[in-house]
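The block that comes next holds chain A.
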Amino acid sequence: MASVTITNVWKYYGKTVAVKDLNITCNDGEFVSVLGPSGCGKSSTLRMLAGLEHISAGDIHFGDTRVNDLEPKDRDIAMVFENYALYPHKTVYENMANPLRLRGESEDLIKKRIAFAAEMLEIEHLLQRKPMELSGGQKQRTAIGRAIVREPKLFLFDEPIAHLDAKLRARMRGELKLMQRRLGTTMIYVTHDQLEAMSMADRIAVMHNGVLQQFGTPQDIYNHPVNEWVAGFVGEPPMNFIDCDIVDEGGKLHAVHSSFKVALTEGHAKLLNGALRDKSVRMGIRPDQISISVGSGSGVDGRIKLTEPLGGDTLVNVDLKGADQVLVKTNPDFSGAMDQACTLTFDTSRWHFFSKETGVAYF
Partner candidate 1 sequence: MFSKPKDALYTSISRRKFLELGGGAATALGTGSLAVGMNSVMMRTPVQAASSQEAKMKQYAGSKLVFMSENTPPSFAIRDKIKDFYDATGITVEILTDDLPVVLQKVGIDVKGGKADFPVIYAQDKPIGAALADYLADFGKFIKDDTLPQDPEGYGADVWFDNFLDACGSMYEKGKIVALPYDAAVACTFYRQDLFEKYTKDFEKDYKYRMEFTAKTTWKNVLDYATFFKKLKQAGQDVPYGYAQHLGTFAWTTQLDIQRLMYSHGQWLDFNIDDVLGSKKPGPTNWGDATSVEMMKQFKAMADVSHPDNLANGTLELNTVYQSGQIAMQVQYHEFAASVEDEKTSKAAGGKTAYAPCPLGEASWIKNGGKAVNGTNCGIGGIAINKNASEDIQRAAFIFATHAVSKKVQYSVLTGLGGTPTRKSVLAEPDVVAARKRPSKMPNALTFESVYDFGIKAPNFVLGPKIPEVNEYHKILAAELTKCVAGKQSPEDACKAIKKQTDNVNDI
Partner candidate 2 sequence: MASRDVVAYKTPLSRIWNIFTVVFIAFYLLWTLLPLMIMFFSSFKDLLAAFQLPPVGAFSKIGLFFDFTPTTKHYYNLFVNLGFSTYFANSIISAGGSAIISVVLGSMCAYALSRYEFRGKPDLFFWIISTRMAPVVAVLVPLYAIFRGADLIGTKAGLILAFTTFNLPFAIWILKGFFDNVPYAIEEASMVDGSTRFQAFRAILPLVAPGIGAFVILCILFAWNDFLFSSIIGSGGAKTLPPATVQLVQPQNIQWGSIMAAGVVTTLPMMFLGLLIRRYLVTGLTMGAVRE
């Protein structure tokens, strides 16, 4: 077991920079997910951790050991690959035995460990098959099994369930989290799927274009995105952004848009820098933090453009005055028709303001 410290790490591929000045510390036994769209540098980070890529600048420590110059085999880690990377010519048993064999463990121990892992992963009946004969989920379990038997001090997962079907993915999420809790091993889990990251990780590192945007608990990231990009990336359906002006009316700050004027709470007003008064900002609000009712009323006026019933929820596209549009998530019995006028109410305690120039959140 070990903590992992990534200090000022850079990754260059020729002139291209994949990872820029990355700093992450993950504690012993923690489940950390690295989240970001493809090309954000998350896989490079993982591969540097595994020792598969050279660390261009900065240091990585496992516990107190600097691992920069250690070969993968000397880092005492286990990794699960996106495409499973099983040896096609070896049986499931042999695949799982391989890392132990390479370390010269006794056959008894190998047998014991594999039995344990196979039971946990429910693949006992598959041990004599070859990868060709397995389904995607079974291959994935084998790959995980190969990682478990090693009892490493660190697990690295590279989008391990991306290729499974939706149902299986949901199940594996739960199982993986459970497994990590049971083994108590530090785990770093790379994914582009926010659902996976949110549901499994203790902490999430959100990356974009090689730069760490935010590192924090899932709640933190969801509720307090540090900038517009994180806010837009995390959350499904995505956050609505509306440009508004901050107007001081009688000592009270209001967010003013062509179709609404909403007062800010005391707390929020305080957090907004005084210098920004009478200036324009970007307001962000998640679709489920807007309530909608048909017909005009007190609140924000809009016109229903399209409704998409999803069963459990209904999504409503609403045109505001001017060019803006917002997406509202409401309950399934909502019955607005196209082109009908409607009224929206913002949950002002949960809204966000971002600098229009930089995208940095004010709170």
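With respect to how the candidates were assembled, all candidates are chains of the complex that A comes from, given by their letters.
The rule is simple: a residue touches a chain if its C-beta (ideal position, glycine included) is under 8 Å from a C-beta of that chain, and two chains touch if they have at least 3 such contacts; residues count from 1.
Predicted, not measured: the structure shown is a model, and the values here were computed from it.
Novice: Out of 1 or 2, which chain touches chain A when the complex is considered as a whole?
Specialist: Selected candidate: 2.
Novice: Give every residue of chain A touching candidate 2 within the complex, in rising order.
Specialist: 50-52, 71-73, 77-79, 81-89, 98-99, 102-103, 143, 146, 150, 156
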